[in-house]
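Just one protein chain is left out here, and the rest sit where they should.
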Amino acid sequence: MSLRLQARKLACERDDRWLFRDLDLDIHAGEIVRVEGPNGSGKTTLLKILSGQLADFQGELYWNDHPMRRTRQDFLANLLYLGHSPGVKAALTPLENLAWYQALAGEPDDEAARFAALAAVGLAGFEDLPAGQLSAGQQRRVALARLELIPRPLWVLDEPFTAIDREGVADLEARLVAHARRGGCVLVTTHHELADSPALRRVRLGQGADDAAF
Amino acid sequence: MWAFIHKLGSPKWFYAISARLQPWFWVAAAVLILVGSAWGLAFAPADYQQGNSFRIIYVHVPAAFLAQSIFVSMAVAGFIFMVWKIKIADMAAAMMAPLGAAMTFVALFSGAVWGVPTWGTWWMWDARLTSMLILLFLYFGVIALRGAFSSRDSASRAASVLAMVGVINIPIIKYSVDWWYTLHQPATFSVTSRPAMPMEMWAPLLIMVLGFYCFFIALTLMRTRSEILRRESSKRWVRELAGEVS
């Protein structure tokens, strides 16, 4: 069974203004889809709709050709979402943060995997410090460690490059490409220009959102 | 069936049908309230115990009925909005809330006025009045919550949830307040739980209650209609109505 996220005739109205209308999307395994558009064009809203967080929209979503309403649980079990805020508790250490995410995702409790995931994002040696003492970029890396830790085919990432240094950006970008190559699928908004790759597709929002489909 | 419900939920259709219904309810409300007031205030016999002061019942009881019914209608509308996403239901709920709060206030105020000849004081922690007071706070909560959100959709859904939570709690609150009252004031005369009234007294009361309900329906229809125009002001059919587009 392959992976497919579809949106048909998606439209979202926010207080009497259309953010986008008649948006058709078809996202397959092995693709990186970059959602583009100026500020306020509804990028975050689109990602929230596509990750099943917002119910206030028109149109239909399909996950593997089934209506989302009926496969929501199944969809969530395949999704990894990183939002604007990293979702990292300042009073907990990176290890404790990841332990909660591991349990929340229904993964087996595996401390070695948590250490490995933190090492992979360059946080070796910071595992036991309260996350509040880490820099903003490091906190973001704690969140990114979930990409290592929790194997999920569909990644929905809202501005994942925020606060990350240049080396980290290159690393993350390589990780996205690798994920797509492995058969995963990435949906991302970012102001950072991604290097062209055969997997990369762009969706443009804003400026007469009516014809934003591709 | 489904098609019918969705048609009913379409603002345009509702706007048209309510235009035809509204005048009837206004007329009915006016006639019933006039007849009921005249009968109740002038022709019904005076109470053997309370004299003429009992006549405040003709305002107090209908207002209290309406206060409770409106909260229930608000919760039902909220439920319809949450389950079937019918926006008309939410508009109606939003328009009902202030009227319900006003009716609760009328019931409280008339109860307090009634308290002066009956108890010799403006306020007693009577079971009925206490429940009404709590109901007023519940109304304030729903209205304040709706006003607190910047996104209208979130406001609607939050107010719907709160109305539903409130409506589950109303019987519990009522029961516990009654229990609390009997515990603290055993065997006191309560103004509203009375022995059976003769027909000449309750017939005008019934008419008043019906009149108040008609008034509620008429006013809700009217306010919902203007809310439709406000929320749908960018839609084509509203602009056509306003003569902006031919």
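Each chain gets a letter, A and B, in the order it is written, and its residues are counted from 1.
What we mean here is this: contacts are C-beta pairs under 8 Å (C-beta built on N, C-alpha and C of every residue); 3 or more make two chains touch, one makes a residue touch a chain.
Please note the rule applied: contacts and distances are computed from a predicted model.
Undergrad: Assign the chain not included in the display its UniProt protein name, restricting the answer to "Methionine adenosyltransferase domain-containing protein", "Aliphatic sulfonates import ATP-binding protein SsuB", "Na+/H+ antiporter subunit A" or "Heme exporter protein B".
TA: "Heme exporter protein B"
Undergrad: Hey, which of B:63, B:99 or B:138 is the one touching the hidden chain?
TA: That would be B:138, which touches the missing chain.
Undergrad: Among the options A:3, A:129 or A:163, which residue touches the chain absent from this view?
TA: In the full complex, the listed residue that touches the missing chain is A:3.
Undergrad: Hey, which subunit B residues sit against the chain that's not shown?
TA: 82, 134, 137-138, 140-141, 144-145, 148-151, 153-154, 157-158, 161-162, 164-166, 168-169, 172-173, 175-177, 179-180, 183
Undergrad: I need the residue numbers on subunit A that touch the omitted chain, in ascending order.
TA: The missing chain touches subunit A at positions 1-3, 29, 51-56, 64, 73-74, 76-79, 81, 83-92, 96, 99-106, 109, 119-122, 151-153, 167-168, 171, 174-175, 178, 182-184.
One rule holds for everything that comes next: only the chains that are shown with their structure count from here on.
Undergrad: Cα centroid separation between subunit A and subunit B, in whole Å?
TA: 47
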